[in-house]
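Just passing along the structure, written as structure tokens.
All protein chains of the complex are present and in place, except for one that has been dropped.
Labels A, B and C are assigned to the chains in the order they are written; within every chain, residues are numbered from 1.
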Amino acid sequence: MSRLDVQIGSMHLKAPVVSASGCFGYGEEYSEFIDLNRLGAVVVKGISLKPMHGNPPPRICETPCGMLNSIGLQNVGLKVFLKEKLPFLRTFDTKVIVNILGNSLKDYEKLARSLDDAGVDAIELNVSCPNVRKGGIWFGTDRKMLGKLVSAIKASLQHSVLITKLSPTVSDIGEFAQIAEDAGSDAVSLINTIPGMAIDINTRKPKIRNIIGGLSGPAIKPIALRMVHETYKSVTIPIIGMGGIMNASDALEFIIAGATAVAVGTANFINPLTTAEIIDGISNFMKQENLTALNDLTGSLHDG
Amino acid sequence: MSRLDVQIGSMHLKAPVVSASGCFGYGEEYSEFIDLNRLGAVVVKGISLKPMHGNPPPRICETPCGMLNSIGLQNVGLKVFLKEKLPFLRTFDTKVIVNILGNSLKDYEKLARSLDDAGVDAIELNVSCPNVRKGGIWFGTDRKMLGKLVSAIKASLQHSVLITKLSPTVSDIGEFAQIAEDAGSDAVSLINTIPGMAIDINTRKPKIRNIIGGLSGPAIKPIALRMVHETYKSVTIPIIGMGGIMNASDALEFIIAGATAVAVGTANFINPLTTAEIIDGISNFMKQENLTALNDLTGSLHDG
Amino acid sequence: MELTSPENENQALPGQFYMLGAGQGYDPLLKRAFSLFRNTPDGFQILYRIQGRGTSLMRDMKAGTSVEVLGPLGRPYPEPSKKQTPLVIAGGVGLASVFSLVEKFPKQAYMLYGARSGEDLFSVTELRDAARDLLLSTDDGSLGKKGTVMDSLHELVSTHATLLNERLIMYACGPEQMLREVSQFGMAHNIQTYISFEAHMACGVGACLSCAVAVKKKKSKQKSQQDNQPVYKKVCTDGPVFDAREIAW
Partner (left out) sequence: MELTSPENENQALPGQFYMLGAGQGYDPLLKRAFSLFRNTPDGFQILYRIQGRGTSLMRDMKAGTSVEVLGPLGRPYPEPSKKQTPLVIAGGVGLASVFSLVEKFPKQAYMLYGARSGEDLFSVTELRDAARDLLLSTDDGSLGKKGTVMDSLHELVSTHATLLNERLIMYACGPEQMLREVSQFGMAHNIQTYISFEAHMACGVGACLSCAVAVKKKKSKQKSQQDNQPVYKKVCTDGPVFDAREIAW
């Protein structure tokens, strides 16, 4: 019998597949389409201290094998999340990971503390959101700031596991993963969307109102997979890999490249059952390959 | 009557469409499929001082809306190029741009000088090839080295126009474009392929023997377009835009984003007539929009 | 196009929509939204116009092709009360969204239906049977009155003097410009007005926040610091049907 459970820091996931932040709402949106109990964890949309209304439409556009989005971090804010969203998620037998975004170190600390108090299983530091000028992106590509932020948040957490979500817009992702690890992050997740653009040649306007949006979907899979492998070679903490994962085969590529777990984002939009189907697919693959534990697969790339 | 000719430094292109290096061989390979006289210029495969045999197969693999390649810079070398390849290209009424790659500043200088003497119209500095550990990639992501390289090459050129091909694996491409401009580059071209990976889950081997390959094709278009726009906002020298251009509409997106000319790479493999069809498409668009000169279109994005 | 579904246990209501997968492979990637046109014994029909790549692929599908479907999704049109007279307005393929509503209340609804030209007007005979009164209009005058549905609207109220005194309830689906004018008319005459919106969608279930439509502040229960900024609702789950008074035009 092969085991699918994995360990992310002190957090135990019964399955190595989670939802990607921003692609699964607060869980409830998909709860009538898929049994949330099947997921290793639900990663919710990025939460800020105060509610955010987000960017004006159009917010998305389709690109070859991908999509651009610039939601602008619309979210209900910490208070409403704790009061209205978290209790619902608690009714399921799945871990809850909260993606947080702030404009300052203080914001991040406040968010981390209250969520830690509220007992969420893990916090995912979104330091890489390409959709807001200030805030995120800045921490994500500045070595000093990233280290400072991670250690500050780590210090303010009692129980919750700390996951740092890395920005893909750097020349050496391994270096930034290293910084997060050294600063005390329990795990890293990657990749976030890659900034991109699309233009309507007839109106000569950007297809996304915010001009630049984040590219996701199968198009970015080769880039994400490479970054996961580079990260695997430079850190020892667990990696949650994501970027264009559409099926079990894609997920297995990430695991073989070095991911301990994978997150599914855009694929939920095309098929809400994707996460469950991937879990089944991984399980079948392990039987077929006579593997007892997922760890035997993680990082097993033959790159000789 | 609308004019399609553009100026890249002192080089005059009769059409704003050129072939992308490495995707059009030395021109001769496609000469029986398309009339080379139609192209603004032929950009040939990266040339090194000595011939290079390249990487062991498999060298490519298909990805969603794209492909990975790790040819390993196989090329006939400077001597054979000058003796056997250049004369053939000279028989056509199109400009010749030679993409060069070295492992040292000296290599680059030698290459630049002899090609300048041989009278090639322009030199494209490949400082961004993801396929060789040493050499290229190193110059492309190191600010100091890039500036040093560009000014050295500029100094060693008498007639040939200098184009610096930028690496996409940086957080701020505009900054690197700026460095190239300040160092005397007459133009910049972008983007080169983005490092990526693919894994065969059954053999657990990379699908590309070299493990990492360069991602090209429609998948990277949104990223390339964004980088061209960022570059347009930070430099005044002309930009040759490329990355996933498959048709005239794609090309027009790049021009509206700020490109003076565009290069077509992977699309040649799918349809050898792509470059000619794009030129016709751009011409039709200009008629339909009553534009007399292409400059009216370059950078005309309404991003208010 | 007509789709039959193995487990079609819950039928869609007028105004609801489905997300349909177009083509194989990952290009195009996203599902496309299409309103219920009409339910059939073993499935449902949609009415679509060729817009871009996805709909072109749909046109080229051979009969019997299986497509992935998500739905029914979204909020339907609120039904008219016994005392209310439905006034239904459709522009172009906007007909798809309201057609089943008209059929559901035979001989009750005044129907205004406009399009560019005659060949863009569908199911006219069915509509004539189903509606209490049908006014057609085309931009080129090739069928019905030459003009827009707004012209028909003004004509209708002028020819039916008492109409505005009846308890009207308006339903509209079509181009944004038309929806705006209908809404203004409705609010001006104090008529309960429901309009169906379009927005670019990824998930269709309220999870991705792609399909934002700006709504008036007072309608929003959200508290926020950025009070200069507009408030948004989701077309997919808060709509696609909205009360005209909600929208911040």
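Just so we're on the same page, contacts are C-beta pairs under 8 Å (C-beta built on N, C-alpha and C of every residue); 3 or more make two chains touch, one makes a residue touch a chain.
Source: prediction; values computed, not measured.
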Considering the whole complex, which of B:Pro218, B:Gly243, B:Gly258 or B:Gly299 touches the chain not shown? B:Pro218
Could you tell me which of B:Pro57, B:Pro87 or B:Gly119 touches the chain that is not displayed? B:Pro57
Of C:Ala33, C:Leu57, C:Leu143 or C:Leu156, which residue touches the hidden chain? C:Leu57
Footprint left on chain B by the chain that the document does not show: 22-25, 29-30, 33, 45, 50-62, 64-67, 69, 71, 74, 76-77, 217-218, 246, 266, 268-272
In the complete complex, the non-displayed chain touches which residues of chain C? 23-28, 53, 57, 62
In the full complex, which residues of chain A touch the absent chain? 64-65, 218
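The rule we apply is simple: only the chains that are shown with their structure count from here on.
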Steps needed, at minimum, to get from chain A to chain B via touching chains? 1
Which chain's C-alpha centroid is most distant from that of chain C? B
Where the centre of all protein Cα atoms falls, which chain's Cα centre is nearest to that point? A
Rounded to a whole Å, what is the gap between the Cα centroids of chain B and chain C? 48
Quick check: how many Å separate the C-alpha centres of chain A and chain C? 36
Check each residue of chain C and list the ones that touch at least two other chains. 26-27
What residues in chain B touch two or more of the other chains? 64-65, 218
